[in-house]
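With one protein chain withheld, the remaining protein chains of the complex are depicted in position.
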Amino acid sequence: MLYTYHLKTPPEGFLSITAQVKGAVAESGVQSGICVVFCPHTTAGITINENADPDVQTDLLLAYRAAFPDCAAFRHCEGNSAAHAKASAMGSSATVIIENGILLLGTWQGIYFCEFDGPRNRTFYVKIIEAR
Amino acid sequence: MLYTYHLKTPPEGFLSITAQVKGAVAESGVQSGICVVFCPHTTAGITINENADPDVQTDLLLAYRAAFPDCAAFRHCEGNSAAHAKASAMGSSATVIIENGILLLGTWQGIYFCEFDGPRNRTFYVKIIEAR
Partner (left out) sequence: MLYTYHLKTPPEGFLSITAQVKGAVAESGVQSGICVVFCPHTTAGITINENADPDVQTDLLLAYRAAFPDCAAFRHCEGNSAAHAKASAMGSSATVIIENGILLLGTWQGIYFCEFDGPRNRTFYVKIIEAR
């Protein structure tokens, strides 16, 4: 059970993909297990964070820009080394528990595709592993 | 096999949850597989780090405060945007291998619940997936 999704991203930003992941879990029919949400790109990542106030996503971008600023010593010729660093700090995947057929997310949690070097056409995968 | 645990946390800090996770694995009887430790909160996370010298946990807090400081430009009205950023950098879960019925942790590794916006009553889950 592998599900593939495509996104058009802004230059930078957090796109909610919770609905797609919930849809994959529902379609799979799996009642108990885990799902792995995987980003196959190197200047984007996956995170789980607040789903209520969109200011949190704006602030996350600010916080990550401050933690991983552009640097004169960077050598990678594409000029997007900070985006690579942000992607590694976020991580390229999130693993979520499936219980009673639904994602075991907290009340305020959503799953986000994190674009650090857009705009681009991006892809992500959802793989579902059923528990015995 | 889903296990749920509750914690009372300090304002900020790393709480060892290794014993709970080991207990879940033992109770499950699973000999080979993985376990996913999941935090359903957005200003807390899960990490694996040194279990011996408690100064490491103190220093981790200092290092994360320096990397993700409060910022005048933050817009989220709850004032805890830095905690949200720290949570995403830590990650909301850890995945550990189970082999011969026990957690395959390194000698110096412990599993920690990372509180960045306490004190609160918090929850975490342990989901065990058996390998075939």
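A and B are the chain letters, set down in written order, and residue numbers restart from 1 in every chain.
We take it that contacts are C-beta pairs under 8 Å (C-beta built on N, C-alpha and C of every residue); 3 or more make two chains touch, one makes a residue touch a chain.
Model, not experiment: these values are computed from the prediction.
A.B. asks: Write down which of B:Y3, B:F38, B:Y64 or B:F124 is the residue touching the left-out chain.
C.D. replies: B:Y64
A.B. asks: Out of A:I17, A:I48 or A:A85, point to the residue that touches the absent chain in the complete complex.
C.D. replies: A:A85
A.B. asks: Contact with the hidden chain only, please: which chain A residues?
C.D. replies: 1-2, 36, 38-42, 67-69, 71, 73-78, 81-82, 84-85, 87-89, 91-93, 95, 123, 125, 127-130
A.B. asks: If the hidden chain were put back, which residues of chain B would touch it?
C.D. replies: Chain B touches the chain not shown through residues 32-34, 47-50, 53, 55-56, 58-60, 62-64, 66-67, 89-91, 94-97, 99, 104-109, 129, 131-132.
Here is the rule we go by: only the chains that are shown with their structure count from here on.
A.B. asks: Chain A and chain B are the same sequence; what rotation (0 to 180°, nearest 5) superposes their CA atoms?
C.D. replies: 120
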